[in-house]
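The complex is shown incomplete by one protein chain, all other protein chains being positioned as in the whole.
Entry: chain A
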């Protein structure tokens, strides 16, 4: 920890912008095992609770004229459904529940992470990496199941001159395998950076002279982070749709 306490002006100005991301057991101080109840467990459980509150409790009246919570639930549903339909086409609609699961999990986790003292599960590469690998594996397997060996046509750009095709194929293969990396690091990086910056500004608030500026900066960053939270969930979901479209229709 000492390496991180960079400055000590004004009697204890300490920067621990990354401490908020530490995975800690909720009970006791023991080692973090696979099934230990940690802050990860808590915030993921809260994510589940929020999703149930919004999408299940909010729609429990099944009203023709929706209440506010039901409107939000319907808006989410309509938004993701339309996105899946627009990007993947009619035959991609049956994968809508999976994409909705990813989208809701990321969106709600991102927003919950913005609560003060919260732990942002989606800022961890372990979480986003698993999400991205799940998408990558599912899409690859689905591509081969649906199209057989024809799925490799995804890498063979038939509209390009023949001489260029092997080079393009190499680039396509590399970009294909980079997908899960960029997919996961984009989300985790965005979430982590924003939260860390807010924390740095928060540390500056300890100096009375610049604390108004610091609070202003935190407010501005917070607004930006709300935007980023929504956009990153959307980006993750729409990229999943794009990858899914590649699996269903590999032809360029």
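Throughout what follows, a contact is a pair of C-beta atoms (placed from the backbone, for glycine too) under 8 Å apart; a residue touches a chain by one contact, two chains touch by 3 or more; residues count from 1.
One rule holds for everything that comes next: contacts and distances are computed from a predicted model.
A.B. asks: Using the UniProt record as the reference, specify the protein name of the hidden chain from among "Oligopeptide transport system permease protein OppB", "ABC transporter ATP-binding protein", "Cytochrome c oxidase subunit IV" or "ATP synthase subunit b".
C.D. replies: Choosing among "Oligopeptide transport system permease protein OppB", "ABC transporter ATP-binding protein", "Cytochrome c oxidase subunit IV" or "ATP synthase subunit b", the correct UniProt name is "ATP synthase subunit b".
A.B. asks: With respect to the chain omitted from the figure, which of A:83, A:139, A:154 or A:188 is a touching residue?
C.D. replies: That would be A:188, which touches the missing chain.
A.B. asks: So that we can see where the missing chain sits, which residues of chain A does it touch?
C.D. replies: 1, 3-5, 14, 16, 18-24, 29-36, 38, 40-41, 44-45, 47-48, 51-52, 55-56, 59, 62-64, 66, 70, 73-74, 77-78, 96-98, 100-101, 104-105, 117, 121, 123-127, 130-131, 188, 192, 202-203, 206
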